[in-house]
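All protein chains but one are shown at their positions in the complex.
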């Protein structure tokens, strides 16, 4: 299994008067990438996480470099891999590129919480196991 | 003259299904803070910057820690101070707090560009002078 | 007491590559206007409505005409008045203008709901009374 990727098209709604992606809109694409990774790789769609599980995964920190601007119509390839798992957190490395040009790269830390998104809680065992598997594969298999 | 501050109210549009601010919306508030700093302290409203000046100040990097969640109705006090000025860039420290509790703190680097927001260009002298003045005051006057 | 008004500045985040307000962003300003009307005129801030009251006021329909474009830096004066109250709904007329030029006008219907925003419920008596008072004043006092 390779690194998780999600193509996303730059739409009118993402662009600013300078004709490039307004950077807060990138974070909506980043969130969509995280959502799909949870659904497709961890087996926990956000509607399950926020519904029956009564949980949430708020972002505790995020650090981004914007390497080059993106324009209307560009199809960005988002790539996500976990780099570290803690008792109640996970560290992710995400980047986006278009036609081989890297547009942004970031590291973020997400925290597993229950009941109102305030206190960190331990990962449920099944989610932890799937993240751990992804982590190993990101290290060993994705050259 | 004290540090630049801008109060912003957490509205329905900022909140997610967990009832707290969805973090990409914070960046809209951060952008509004930067806009008002440019208008009120540097004398360059964004409509002038992006209009007659044909310039832009895209964000090159941003690093944020989210310390505590914000909820509907909270009034967040955003505080901005420059920490370094380069030939074509400025480094900003921004934080937001509510009733004395810090909610987020960040450092970002903005780059001055012309013509399509792609190539960094030197700050115009008058803007550079005003940023430099703010920088000195942030260091000396804002205990 | 006059019609309820709320000034809102057109920011970078509202504007599209054509340099004018991207119309979905107007609805965020409309929502902010409704929020402030509930807080200031009906005595029910949204944090109370969505919190202790366990209620919501989803929009059932909205019909808008965009008369002229708005640009970065424009300060729009939003004006709201109720035009009809039902058992569980209220009809609002809202417009926005800048320096005397009307930019948009709309009519919307909001519905009072409880528990998951699905079934319409009767207005609580105190809220109904305040809307009714606003309705009378909108008809009689706001020439």
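Letters A, B and C name the chains as they come in the text, with residue numbers starting at 1 for each one.
Assume contacts are C-beta pairs under 8 Å (C-beta built on N, C-alpha and C of every residue); 3 or more make two chains touch, one makes a residue touch a chain.
This one's a predicted model, so the numbers in the text were calculated from it and none came from an experiment.
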item: Touching residue (missing chain; options C:3, C:39, C:64 or C:98); value: C:64
item: Per the touch definition above, residue among A:32, A:53 or A:135 touching the missing chain; value: A:32
item: Residues belonging to chain B that touch the chain removed from view; value: 12-13, 15-17, 19, 22, 24, 72
item: Hidden partner chain, residues of chain A it touches; value: 11-13, 19, 28, 31-32, 35, 45-47, 50-51, 71-73
item: Chain not shown, touching residues in chain C; value: 17-20, 22-25, 27-28, 31, 50, 56, 58-66, 68-69, 116-118
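Here is the rule we go by: only the chains that are shown with their structure count from here on.
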item: Chain at the geometric heart of the assembly (C-alpha centres); value: B
item: Chain copies touching (chain A, chain C) - same or different residues, decided at half shared; value: same
item: When chain A is superposed on chain B by its C-alpha atoms, the rotation angle in degrees, nearest 5; value: 180
item: CA centroid of chain A to CA centroid of chain B, Å; value: 24
item: Computed distance of Cα centres, chain C from chain A, in Å; value: 35
item: Multi-partner residues of chain B (each touching 2 or more other chains); value: 19, 28, 31, 50
